[in-house]
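First up is the structure itself, then whatever we jot down about it.
Missing here is one protein chain; the remaining ones are kept as they sit in the complex.
Up next, chain A:
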């Protein structure tokens, strides 16, 4: 990563002590004591100790750590939902820990949107009203905030759900609302606190992909908290690894994988170079939906909408792969009144056999964002591989 990029948030020497006598704990820490000793001596918990890092403009920074590592505390210190004990957090020249109450509110409104692990949607508000919340708080006029919120709901694929209440939605959809609420606010920084951890694995993968797509469009500075190495490797531009309230390593996913700072990190990523023996089959997952050659464009489009994907593989009666239909092509087919989708298929995607080595797939992803099709000798479609799954598989191999 380019170190000369403009810094959005500068964190220096940040510490947080939970308890009534924080200074005592800080003193002991300065004498070189660690968290367990300090707890035993003073009854104070050293949540974060001397954390320093930068968040660059437009990057997706992942803060990764296991439970108890202080990652949730850290993200809450950034927008001061938790008061810090010492240190600086500077955003656009303002030092957040020393802001007065009014300035703090202003700072939160301008700079921070937040997405929560358990969604934290307001149950008494509709989806639309939830998405409007941040704007409403800022006093944006009704018609305008309605439009902005509507657009951001559309962006996360929730058009048509505006009047539903959160409890009528699945977990994945609820978190889309949470994301829409954050996007509508148009703050300069997006904070995501284990945003996808409460979702089931398939949905989580989708949400990660979508976040990456949104990110490539919007280039919003994002701080993403997770306990999940797969997720961190999959979506992070850079990763800050936390352990027991201290930074262990900061680097790109590649740096973490190739140059682990210490044994702790090494244990995390051990065995990753076994990727050479892993194949496409191991990262493949079954297709949730395909279109058939007999389907009309409307049916195909409907399937895509149902699964919130923007392209769909088309197979014949024997499940042999015919091509890929993109959402734009399907819309075009409908406009032109076509009955068949066959003329609108593209062959501009990658297909690999099951025994293709996993590391070869990396290069293919940089060209196109479509999932890679996995086929057998008869050209039958077996499944697909998405980018997340490859890293996932590597990471899992590392854990074993």
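One rule holds for everything that comes next: a contact is a pair of C-beta atoms (placed from the backbone, for glycine too) under 8 Å apart; a residue touches a chain by one contact, two chains touch by 3 or more; residues count from 1.
One rule holds in what follows: contacts and distances are computed from a predicted model.
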Open item on the list: As a check of understanding, state which of "RsbT antagonist protein RsbS", "Proline/glycine betaine ABC transporter permease", "Heme exporter protein C" or "Multicomponent Na+:H+ antiporter subunit C" is the UniProt name of the chain not shown.
Closed with: "Proline/glycine betaine ABC transporter permease"
TODO: Identify the residue among A:37, A:57 or A:106 that touches the chain left out of the display.
DONE: A:106
TODO: Out of A:7, A:39, A:81 or A:382, point to the residue that touches the absent chain in the complete complex.
DONE: A:81
Task: Residue among A:45, A:128, A:185 or A:234 that touches the chain left out of view - done: A:185
- [ ] Would you indicate which residue among A:52, A:118, A:216 or A:289 is in contact with the undisplayed chain?
- [x] A:118
TODO: Write the list of chain A residues that the hidden chain touches.
DONE: 79, 81, 105-109, 112-114, 116, 118, 120, 122-124, 133-134, 136-138, 185, 191
